[in-house]
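The next block holds one structure in the form of structure tokens; read it before the comments.
Every protein chain except one is present and positioned as in the full complex.
On to subunit A.
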Amino acid sequence: MTTGTQSHHATGVLSPGRAEPPDASGRGWGSVLRRAAASDIPRHILLALGAIVMLAPFAWMVFSSFKPDDEVYSSNLLPRHPTFDAYQRVFDTVPMGRYFLNSVAVTGLIFLGQVLLAVPAAYALARMRFRGSKLALGLVLFATMLPMQVVAVPLYLLFAKAGLLDNRLSMISPFLASAFGVFLLRQFFLGIPQNVLDAARLDGASNWTTVWRIVLPMARPALTAFAVFSIVSHWNDYFWPSLVLSSDNAATVPYGISAFANSESNDFAAQMAAATLAVLPLVVGFLLAQRHFVRGLVLSNTPD
């Protein structure tokens, strides 16, 4: 049932140019336009008021992270004598660099593995007929609706018995088979014209070559959306790391700074500095590529 609506929206990702609302048609005469623009002002004010609430936590976080010790508990929003001391304390106490490297490695390897596994599978499920393909598709749809929380306990037991808790392997392997990735890519592959595939076959291309040389380059819009979805959701993930991690060893940024916040529970400014560092990469990425972010995160937001 959910899938019906999902496919409806998932296909939306793939038709470029639909996400941008068309501008209401203007009337043309300068004075009419100006009056119309003027009538927008109350709405801009309303939106700005809401924006203050939406952005207040970010402002409070950044400003507080630059406060020196003696200003931390003052009610002023802005620091009077801004300093990097809090950042210094974060770097002196925890290996922030390692957290970032771990996050980059974990999210990067998950995405790479997901693409390597999902692209051929999605192609086979979209364009080839074989015994058991209906069952395989059914399993994929079932898995897209399965929340991580439901499989977390058996997976935790599996890694605990194998002695692989607190290890990069346990951080990466559960996410390598992305049912959602297969679902999204399959939708896209269904739309590729048959004559493109026939031409490849006539040129003697094997299935393997067709998938990576011909189909994959065509799938860039779907792949970009999936990349944003995968990277952002695993960069931000806190649930699974909080189950399997217990040291700095394989700690990703959300886990690392949360552990830091628990151990330095009174150092408010340093916690804000750690949070600022954690939020910065995604916020910068989002501001640089907000169109891709919006597409990847909204049109493909389903339980992973």
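Throughout what follows, a residue touches a chain if its C-beta (ideal position, glycine included) is under 8 Å from a C-beta of that chain, and two chains touch if they have at least 3 such contacts; residues count from 1.
Please note the rule applied: contacts and distances are computed from a predicted model.
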Chain not present in the shown complex, as UniProt names it (candidates "DNA-directed RNA polymerase sigma-70 factor", "Sarcosine oxidase subunit delta", "Multisubunit sodium/proton antiporter MrpE subunit" or "Sugar ABC transporter permease"): "Sugar ABC transporter permease"
Touch with the omitted chain, as defined above, among A:Ala105, A:Ala143, A:Ile192 or A:Met218: A:Ala143
Touch criterion as defined above, residue of A:Leu164, A:Ile192 or A:Val232 at the omitted chain: A:Val232
On subunit A, residues whose C-beta touches the chain left out of the figure: 1-2, 5-6, 8-9, 12, 18-26, 36-37, 40, 43-44, 46-47, 50-51, 53-58, 60-61, 64, 73, 75, 77, 116-118, 120-121, 123-125, 128-130, 133, 136, 139-140, 142-143, 146-147, 149-158, 160-161, 173-177, 179, 182, 206-208, 211, 232, 235-236, 238-239, 242-243, 253-255, 257-258, 261, 268, 271-272, 274-275, 278-279, 282-283, 286-287, 290, 293-294, 297-299, 301-303
